[in-house]
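First, the structure itself, so that you have it in front of you.
A single protein chain has been omitted; all remaining protein chains appear in their positions.
Labels for the chains are A and B, by order of writing; each one numbers its residues from 1.
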Amino acid sequence: MVTSLYKFETENLNAWFGSKQVLRNINMKIREKAVTAVIGPSGCGKTTFIRCLNRMHEIVPNAKVSGRVLFNGIDIYNEDIDSVRIRRKMGMVFQKPNPFPMMSIYDNVAAGLKLNGVGDKQKLDSVVERSLKLAILWDEVKDDLNKSGASLSGGQQQRLCMARALAVEPEVMLMDEPCSALDPMATAKIETLIRMLAEDYTVVIVTHNMQQAARVSDFTAFLYLGELVEYGHTKDIFENPKNELTAKYITGEFG
Amino acid sequence: MFKKPLTSDNVFKLLTAAFASSIFIILGLMLYELVKGSQLSIQRFGIEFLVGTKWDPAISQIFGALPLILGTVVTSAIALLIGVPISLGIGLALSEYTPRRLGFAISFLVELLAAVPSVIYGLWGIFTLIPFLRNNVYPYLQATLGFIPLFSGPIYGGGVLTGGIILAIMIIPTVSAVSRDVFSAVPDTQREAMISLGATKWETAKTVVSYARSGVIGAIILGLGRAVGETMAITMVIGNKFQVLPYSLFDAWYTMAAIIANEFTEATYDLYVSALIEVGLVLFFVALIINVLARVIVWRSLRLVRGVARE
Partner (left out) sequence: MDNYEIRKIKDRLMQILVCLALLVALIPLFSILWEVILKGAPSINLNFLTQPTPTVGEVGGGAANAIQGTLIAVGLASLIGVPLGIVSGIFLSEYSEAKLSLAVRFFNDVLNGFPSIVIGIFGYTLIVLSIGFSVIAAAFALAIIMIPIVTRTTEEVLKLVPATVREAAIALGIPRWRTIISVVLSGARKGIATGILLSLARIAGESAPVLVTMGYWRWWFAGLDMPVANLALNVYIFAISPFESWRALAWGSSLVLILLILGANVIVRAFTKEKY
């Protein structure tokens, strides 16, 4: 699982909401085909960080980004790069599951494919099935693919969203606190899923749950007040943090 | 401790409730009066009134409203055909494509359109719109599409199509405002889901419309309600010609509201007045059904959209 290739390299990444600076000079290299957790107290900028990776931060009015984010070696913030094309290569799962309620489960998963012009029913069928299996949802919904996407439980909805994101075969899965709205059982399923994904995908997961970060990730980045305080192998961060702040956060002294 | 039944608060509630209930009295009384006023005509013509095609106050004193109903339906349909796409475009523009401040300013301007009285639309229709259409638009329309009977025949400027166009302009504020509201109520998480899949702005906008589609239907029906009841503007441009069918879109015609406006003060005998009141009664039911339908759909959709968002 250890390769020398970094999927993402951020160079002096800064981000603002209006005049409020949310990220300060983040320099981080994210390994490919590994799970990287981003942790930190509320407001530390971890959600903003992950949204900078697929250029979702800038869609909010008054949002600004400076610095470079290299994805497969290419700066995605370069003027010549089309943000729409970039997002196509990354899948994102949000804090609150957001399936399309006016579409069926099938259509939810197929949504991304249809955008890209895939119309062949057979191809769609096979990709939908593959994605739902990957998201550990297939067995639960295979007989009800025509039901509305919103008719599932919270945990199922989140897995549906993952299937939807995986269907377009992204290289990266970005997850913004994917389990915070779910119960422990649903959370466990998703964590299993994340570990499985790490074999083929680069996963970046934002979480406020440290135990989850410890369970699930290979690398951990600790953010505080918009700055990258410490970053390294998860084991090292949790058992042997080099920075005092990190230690304090890990032991629950604040945040 | 008992609760005193006649507290000042209870009296207050009763009083205000009584005032509020006046709406039922108003609508009920209106229906009653319309039915009463139509009695003469209903007794004379019965159901024939709705399918009758003759309107002859002068000689035979026979009245039939079918052409009026047709005229209302056709002009409203044209209004929807032209006005709805534009309104949806505006609704999307305001909710998806424009920054907030600009959106406020534009919404304000569109609402001003709604504040212009119907007669002024009519005045503008007669002296500005009709000459413009007659000189610059209709000839080309006829030149290219003249082989279709709809676009054949003499062009005098007013008529069915002009009526439909002016109605379209008049329903745009309503339909676009409601559309904008239902689109804006769609939660951002839906948009973000599409954007993260690599959707373009338009593809995201389509998702928004799809999510809010029952609200859009409500907005359209509301627009229909406005078009159906529109009186002065349409009577000033449609030509007020009672006939079963016009020869084309460029011919004059008549609607239910227009005939009432045009002939009510000239109705010199009871049956004539009663017939016009009966037209009003038909209009009452049409408007009632349309407005009830629209409100039910819009209410339900706004609750749905907001409800899902709240979860």
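Criterion: contacts are C-beta pairs under 8 Å (C-beta built on N, C-alpha and C of every residue); 3 or more make two chains touch, one makes a residue touch a chain.
The structure displayed is predicted, hence computed values, not measured ones.
> Which one touches the absent chain: B:36, B:54 or B:213?
In the full complex, the listed residue that touches the missing chain is B:36.
> With the missing chain put back, one of B:27, B:51, B:145 or B:245 would touch it. Which one?
The single option touching the absent chain is B:27.
> Could you tell me which of B:65, B:80, B:220 or B:236 touches the chain that is not displayed?
Touching the chain that is not displayed is residue B:236.
> Would you write out the residues of chain B that touch the absent chain, in ascending order?
Touch with the absent chain occurs at residues 7-9, 11-13, 15-17, 19-24, 26-27, 29-30, 33-34, 36-37, 85-90, 92-93, 97, 104, 106, 108-113, 115-124, 126-128, 169, 172, 176, 200-203, 205, 222, 225-226, 228-232, 236, 257, 260-261, 264-265, 276-277, 280, 283-284, 287-288, 291-292, 294-295, 299.
> Contact with the hidden chain only, please: which chain A residues?
Spelled out for chain A, the touching residues are 84-85, 88, 115-117.
Assume only the chains that are shown with their structure count from here on.
> Hey, which residues of chain B end up touching chain A in the complex?
99-100, 187, 189-190, 192-200, 203, 207, 210-211, 213, 308
> Using the touch definition from the top, list the residues of chain A that touch chain B in their complex.
Touching chain B: residues 54, 56, 59, 61, 84-92, 94, 96, 98-103, 111-112, 115-116, 150, 161, 164-165, 168, 174 of chain A.
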